[in-house]
Structures are given as C-alpha cells and as structure tokens.
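What you see is the complex with one protein chain gone and the rest in place.
Order of writing sets the chain letters: A, B and C. Residues in each chain are counted from 1.
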Amino acid sequence: MYSFKNDYAEGAHPRILDKLVETNYVQQMGYGEDEYTMEAKERLRQKIHNPDAAIYFVSGGTQTNLLVISSLLRPHEAAISAKTGHIYANETGAIEATGHRVITVETSDGKLTPTDVENILQEYALRPHVVKSKLVYISNSTEIGTIYTRLEIESLSTYCQSKDLYLFMDGARLGHALTAEHNDLTLSDISQYTDVFYIGGTKNGALLGEAIIFNKARLAADFDYMLKQKGALLAKGRLLGIQFLELFRNDLYFTLAKHANEMAMKIANAMEAQDYPFLTPPHTNQIFPILPKTVMNELMRQYDFYEWKTIDEQRSAVRIITSWATDENKVDAFIDSLKRITS
Amino acid sequence: MYSFKNDYAEGAHPRILDKLVETNYVQQMGYGEDEYTMEAKERLRQKIHNPDAAIYFVSGGTQTNLLVISSLLRPHEAAISAKTGHIYANETGAIEATGHRVITVETSDGKLTPTDVENILQEYALRPHVVKSKLVYISNSTEIGTIYTRLEIESLSTYCQSKDLYLFMDGARLGHALTAEHNDLTLSDISQYTDVFYIGGTKNGALLGEAIIFNKARLAADFDYMLKQKGALLAKGRLLGIQFLELFRNDLYFTLAKHANEMAMKIANAMEAQDYPFLTPPHTNQIFPILPKTVMNELMRQYDFYEWKTIDEQRSAVRIITSWATDENKVDAFIDSLKRITS
Amino acid sequence: MYSFKNDYAEGAHPRILDKLVETNYVQQMGYGEDEYTMEAKERLRQKIHNPDAAIYFVSGGTQTNLLVISSLLRPHEAAISAKTGHIYANETGAIEATGHRVITVETSDGKLTPTDVENILQEYALRPHVVKSKLVYISNSTEIGTIYTRLEIESLSTYCQSKDLYLFMDGARLGHALTAEHNDLTLSDISQYTDVFYIGGTKNGALLGEAIIFNKARLAADFDYMLKQKGALLAKGRLLGIQFLELFRNDLYFTLAKHANEMAMKIANAMEAQDYPFLTPPHTNQIFPILPKTVMNELMRQYDFYEWKTIDEQRSAVRIITSWATDENKVDAFIDSLKRITS
Partner (left out) sequence: MYSFKNDYAEGAHPRILDKLVETNYVQQMGYGEDEYTMEAKERLRQKIHNPDAAIYFVSGGTQTNLLVISSLLRPHEAAISAKTGHIYANETGAIEATGHRVITVETSDGKLTPTDVENILQEYALRPHVVKSKLVYISNSTEIGTIYTRLEIESLSTYCQSKDLYLFMDGARLGHALTAEHNDLTLSDISQYTDVFYIGGTKNGALLGEAIIFNKARLAADFDYMLKQKGALLAKGRLLGIQFLELFRNDLYFTLAKHANEMAMKIANAMEAQDYPFLTPPHTNQIFPILPKTVMNELMRQYDFYEWKTIDEQRSAVRIITSWATDENKVDAFIDSLKRITS
C-alpha cells in the first residue's frame, strides 16, 4: 500500500541526513546558540529581505502556534481563525489551554477576509463582557489546500493594522503555497505584510522543525523565555539549525515543495480528465477530489488516503496528499489505476 | 577549546544516525503510530519488566516534566521538589505556567527523604488556604550529580503511597545513575517504586528524546490528548522511536552512560589525588570539584566548563560534565594539564 | 426614566437587609464556616430533597461557571454550550482562561438537545487531535428567556450519562424558570437530573450570591480549595449564608421570581394585544418583543431597555427585563404608553 495520507510519512531529505552525519562530532553550544542555528537564521533573514527579523526554530506546528499566540496576547485577548484553521480544528485546544479563545469564522475556502474580521469585531463589541480580538490567524496554504493572493494578504494586512490586530500566518505548508502555479506571493511579501509567520520544515523534508519569524523584532521580546517555559527549547538546537541550513541551501525548500505540488497536480489533472469535481480548487499538495464511492473504495485497496467528507449517498470528497518524497512512479501507477477503474 | 560544559554538545551516537538513514524512505504512520515507536515501547516494557506500562516519547525534559505534572494534578495541587530540582531551578517556571506551585525543600545533596516530605505536609496543613501537596518530584541522578540508593527510593515510595502522593522520577540522566559505581537500583526497581519516571535520551546519545513511563497505565489516561495539546506530539514520531530502539539494542544506553561516568571518575580521581575536595560526592558524569581559582582559571584557558559556585575568595566549585561522546584523549590531556598546573 | 434593562438595578429584598442588620454584631467564623451558611445549606438540601448534596455559596454567575467547569475538567476536556450560553456570549472568555474550549451549538431557542450534543461528539472524533467533550452546559431559564421542560431535561440527562458527560445547569435565573406558567420542573427534579446546578440569588433579590449544588458530593471533592484559589471564598461568608437563608424562608425566592414573571407577562400580553411578535416565546422575566422602530424609540424616551437585534429596516427586537423589585405601577404606565403610541 502506498500512502497519500500525509506529507510526513518518510524521514528527511538525504542532504539533511548527510549534514547531520558530517557535523555529528563537532562540539557546539546548546539551546540554539550553536553556529548552525546562527547561520540558518542569517540565511533566512536574507531570504525574506528583513535583516531585523527575530527568528526561532522549534519542533512542530502546534508548538509554534501556541508559543506565538500565548506570547503575544494578554489574558483577555483572543485569536480569530477560520473554522478550518489548524489551531481550531486540529490542535486539541492548544490555544485555549494557554487561556485564550479562538473565535471562528465559517468559510468555504479556509481563508479570512477583512470583512470576516470586521464582522467578528462587531459581534464582540460589548466590552468588557466579551473577549477582545487581538490576533488574526491565517494559514497559507490553508488546511484545505487553497492559497492567498498577494492582494488578499495586503488588504488583510492593511485592515489588521488599522484595527491594531496582529496578523499571524501559519506556514506549515508555506513552501507548497509559494510554489503553487498561480501564486504571486514571495517570502519577502509575507515578511512585509504579516507580523509573525512561520516556515514549516516538518511537512517539507525535515525530520522536524519550523522557523518562527517575527518581522518586527520587538514583538519577540523575551520570546526565549517562552520557548524554554513551554518545553520547546531543544538542548541540541543544532538539529533544527542544520536542517534549515540545508533546506535553504540552493532553495532546496522550494524544490521539494514544487515536486510535491507537481505530483498533486498530475493526479488532479487525471481526476479532472474524468470530470470529477473538487471540494476546493486544487493548487497545492493537498487536493480534495469528489469521487464516486465505488471508485474511492477500489483505489483504497491499493493506496492509503483519507475519505474527507461524505457528499451524498454516491460520492465522497477524499484528501490526497503528496510530498517532497512522493515517488512519481507511484503517482503514475495511481493514475493508471484510476483510469482502469473508471473506464 | 574542548568542552566539559554539558552532555549535549555533540550530535547522536552513530548507530542512531545509521538507523535514521537506513529507514528513511520507509513510509510510516505519523504521530507515534509508526512501527519503530511500537517496537521501542515494547522493548522498554521488557527492560523494566512491566508489560502494562504506558509509554510515550517526547522531545525534551522540560516538556516531559510539564506534561506529566500538569496531567496528574488538579488545579489546587502542587509538586514537591528539592530546591535544586530541575523543575524549580532550570525550567523557567514551566510547572507554574501550567497552574501549579512547586514547593521546595533545601537539601545538601539534591535528594528528598520521607522526612522532607512530611515536613512540607505539616507546613501546608491549613486547608483550604494552602495548596494540596500531591506529587513528589525527584531526579536520579540529581542535578548535582548524586544518586539514590534502592533503600532510599523504597522508603520514599512507601511513604508516598501512605500519603496518597505520586512519586515521579526525572531520569534525564538515569543512565548515569544506574551505571554509577555504587548504584544498587535497576530499571525494574524504578518501575516498581515510582508512579511515573522517564528515561532521558537527549543527555545520553540521542539527538533528542525522553521516554515517559507510567508504571500504572491508568495514570496515563488520555495522556495522548495532553501530548498533542502541549505541542509535544511529533508528526514524525519515528524519529523518537528509532532512537530508543537503537539506544536499547544491546544495552547501548548503559554502555554510553558508563563511558561518561568513567571519564568523569578519571577526572575526579585526578582531582582527589591533588587533595581537592568536592561540593557533592562524585558518582556520575557531573562532578563538582572545588579548585583554587588560579587553577580553575588556568584550566579554563584550554577547556570549557562552568564555575558553579564561589566558595571563598580563593576557591570555587566548578562543574565538569562528561558524556557518551567524551574523548578519552581529551580527558587525559585535561588531567595532564591539571597536574602540570598544580605541580 | 424607569429601567427595564436588567434584574439587578436595585439592592436587595428588605428581609435580607433586615437580617443583615439584626445579625450584624454576632461573631461568627469566617470563610463560610458560620452558622448562617451552615443552616442555609441544610435548608437547600431539604428543598432539593438531596441530603447528600455538597453546597457552596459564591458571589456571582461568572465566578460560579468558571469554578465549576475548571474544577470538573481535566486540561484536554471541553464544555458544550449553546452559542447564546452565558459562558460563551457574556463572560469574557472566563472558561477558556481556565484552559478549556467552549464548543458551541447554534440554536433558535437557546436550548440544547441530545441531538445537538451527539453532533458535536461526532464532529470531535479524531482523537487526540481534538478536545474531548466532557461537560454539557445549559441555562434555565436561558439567556433568551426560554425554559426547559421536565422531559427535555430528563432526556438530556439520560443522554449525558450514556456518554459519560457531566450535565451542568446555570440557574442564574432558575427562580424565573421554575415559576414560569408552563414550567413542569421542580428543584428536586433538577437535583436528580443534573450533576451540578446553581441557584441564582443576584438576579432574584440578593445583593449578590449564587448557591452551587453538586448533586453527587464526590464531584465536589476539594472544591473548597478551588474557591479559595480563584478568589471566591469570602472572609465574611455570612453575607452569602444570611441571604440564602432569607431567600428560602417561606419560599421568598419563588415569590420574588413569580412577581418578576407576572410583570413581564403583563407587558407581553399588552404587546401581543398589539399583534407584535416575539423573537422567542415569552415565558419568564426576559421578553423579546419585535417592535416597529418608531414605537421602540418613542418608548425609549421614557423607559430604559435594550435594543436587542435589528430585524429589518422597520423593526427591532428589544429586550425587556423585569425583576423582584419591578413596580407594578411603572408596568401599567409602560403599557399605557405603549397603547398611546400605537393607537
């Protein structure tokens, strides 16, 4: 059974493992004070064209989200998220566990607009009987595979600034967003338009690791304490530094994400060729085709993937995820199976 | 400069790296449901002779401590620790951040006795105006290099049961404790006498990783939710599973700890030969000799280690730590330097 | 301007003030160990026909809700509430501030059904990536003036037991619910069907005070510590005990609530006589008639009440609240004004 269930089924890109082996016996400072981490941060600052950014590496996305949000908010402040947002849908109440409400917005595409946020501000007006909205959380690519345009991010950014709201982008799959065919955003844009964002390594070729980037360093004041307090400061911080160093050497990060997207698009095209619709437009490495259940079940005999949502008695939307490690031969075989089943 | 500052200055034991490379492209389930993790848990259950233990792998010691303690305590309950305990002295208030007081006991050797705990219970008697003591936290080896005897653990265990207190052992350096020359404790004893303990990988040859062991599985009820909520559930759980699988293949874990201890004892013996006293008796890979400041300063020109505590105008206690990776040649050179300086 | 804005615009029923004056110089134990508190608890246990109930008095509803919920839930557990529920809509994230998500259900009448809860359980199935539902929070009367029938509570209770969920009833306006014309619930029923509920004093004639009743005493284990820790344990607990003693002497509590309901029904009948519809059926002391804005504005020149919700360009729902202290002459005058305006 080949798996299209997620983008973390394999280990790490070989260049990362090679580098771990190569540097293994070099003694380094602990807790992220090592040379690899320093160099990786410097490289990222150059990539985003923001020499003043404050950067931290941590081990996963939930950890990132709870650290950033609990660090920025006072006790009575809340985050606004799409209902499909990872912090609301997939993190076991991690944000609430730090004391903050996540206010949700129903969306069709997993993206937030200034109007969405404005509606929340109006709904939460009766001070002090309601929480105070203070941070807007968005994901790019989203949890349902969609991406933001430059214009969308810019307008959200402008709106947030006008309302004194932080804009925080979850980039667990940022590589996939930025290498999507119709994308017009750059790392540099994101650094300009958001207050904080992160670049996900775990889902794009690292063993583990996310790079948190505070575009305004003052927002990171005392963030080192937070890392330690929440159990996120690895003794061997080199493990994270080395990985980001490799991921951003010769743009490996984008090469890997592009591969994942291409594999997904190949499958998406095959689905479209069979006239199967999609729950959300396929842009990145997560696609949600709507298949006859008979087809879905037949494919599931050979391939692992999730049934995402029942559409009607005959059809379900499924989720197919590709990754940096997806084998093109397997993709071709999957497409062949699809054709065979539907012919 | 060779470093004796800590036991996490290098990467991981080569057998771990080899296994990561070897298994890299095998697709696995995420979030600790992979085969390596399953197998590693099974191996640990055998090692501790407790087939019913509930085991979880996480990335670091602070994370472990906050997870275990916040999972076991209700809001008004507190943990008791030596004042030198890692949860009080080195974790940025991680336990308090989950809502619980850490009640401290002054000790000379970093170890708790039933009498210490009894004194706290008496001090905290005026219900409901004080917190309720509910968990006793001990470290083995301790943060100042000492170890518990079997009798000490047994009596503490008996006392804790009689008072309905959980006994939790921080085993960040458990390998070093169990391979110390005068140790009479086994993994199996620890599983029998404590409610929860953990086996530290980070400080004994892993890239990262601690194995949390609930000796009574019912105490781990819903612990999986906690892991996710606190950001401790790695998507690629295989990274932890593989490491513990290797560490406990042919007792590599104990071999590594023994090496660290031997290197430390070699240095300790050389110190003793010069009639230098110790802050605490040297048993494990952390030793605290008291040196003339002139000697300390001279050594520091070639070697990295911490000045731990000023003793008087002429002398300081220093902390020297060895590890699985400590090079015996460097140890010998260090001893030579010491002899040269003091001759 | 006479106010129909809320049910806490005046002080306390005179019998309460008399008793405070009468007992003022009697020395009593502090922190709720006084004789009045003891006696009031005993009286309530008799009223609910549950001699084993554990009872605590606190100063307000938000305090009650956060105490009860944070005491009963473990860190990963959540409460389910109607979206109009006070814990979600009006308490500044008090529950989330204790670390727990409030999962909401959209309802038309502010009430939860077993089906509502079942839907949430199904939505939150992907353990451990989602919070665990553990407590169902309902209000009676609800925040929009509706009440539960005996059958509704019974079926919800049965369902909750089958799913190992706590059922908690917010009774800030319980008196108004139990004295509503069509009510068929008794205090005794509520004690039987819920795990915890509270009887609100603040909104029914007390200066402040809510009586928290754990129908199963074991659920209140160590609740005294919680009270103190959250700042809810009044030094002069007598202030609460005396009030509940008076409120439940000769059923004053129900007499007061009945008066409030009757005043509201008088207004509701007058509204109905003018063919004005209601947002929710008028049963208790909170009614939500839908008025032409011209009528609303005219009435607002003489009376204080809230515009609740815009219905369309011409009409708004308003909220009119009566209380134990509402002056019938003012109600008659209000009705006269209404008739005059609409004639």
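Here, contacts are C-beta pairs under 8 Å (C-beta built on N, C-alpha and C of every residue); 3 or more make two chains touch, one makes a residue touch a chain.
Remember, predicted model here, so these are calculated numbers, not experimental data.
For the chain not shown, which residue from C:Tyr2, C:Phe254, C:Phe278 or C:Tyr306 touches it across the whole complex?
C:Tyr2
Looking at the full complex, which residue from C:Thr37, C:Asn50 or C:Gln63 touches the chain that isn't shown here?
From the options C:Thr37, C:Asn50 or C:Gln63, the contact with the absent chain belongs to C:Gln63.
Of the listed residues A:Lys228, A:Lys258, A:His283 or A:Arg319, which contacts the missing chain in the full complex?
A:Lys228
Touching the absent chain in the whole complex: find that residue among C:Leu17, C:Met38, C:Ile311 or C:Ile335.
The one listed residue touching the chain not shown is C:Leu17.
Given the full complex, what residues of chain C touch the hidden partner chain?
Chain C touches the missing chain through residues 2-3, 6, 8-12, 14, 17, 20-21, 23-30, 59-67, 91-94, 97, 202-203, 207-208, 225, 228-236, 238-239, 325.
Just checking the interface: what residues of chain B touch the absent partner chain?
75-76, 78, 89-93, 96-102, 126, 128-131
Residue by residue, what part of chain A touches the chain that was omitted?
Per the touch rule, chain A residues meeting the hidden chain are 70-71, 74-76, 98-99, 127-129, 131-132, 222, 224-229, 233.
Keep in mind that, in the parts below, only the chains that are shown with their structure count from here on.
Tell me which chain's centre, taken as the mean of its C-alpha atoms, is farthest from chain C.
B
Taking the mean of the C-alpha atoms as each chain's centre, how many Å separate chain B from chain C?
Taking the mean C-alpha position of each chain, the two centres sit 51 Å apart.
Counting only Cα atoms for the centres, state how far chain A is from chain C in Å.
It comes to 43 Å between the two C-alpha centres.
Determine the centre-to-centre distance between chain A and chain B, using the mean Cα coordinates as centres, and give it in whole Å.
Roughly 34 Å separates the two chain centres.
For chain B, jot down the residues that touch at least 2 other chains.
225, 228-229, 233
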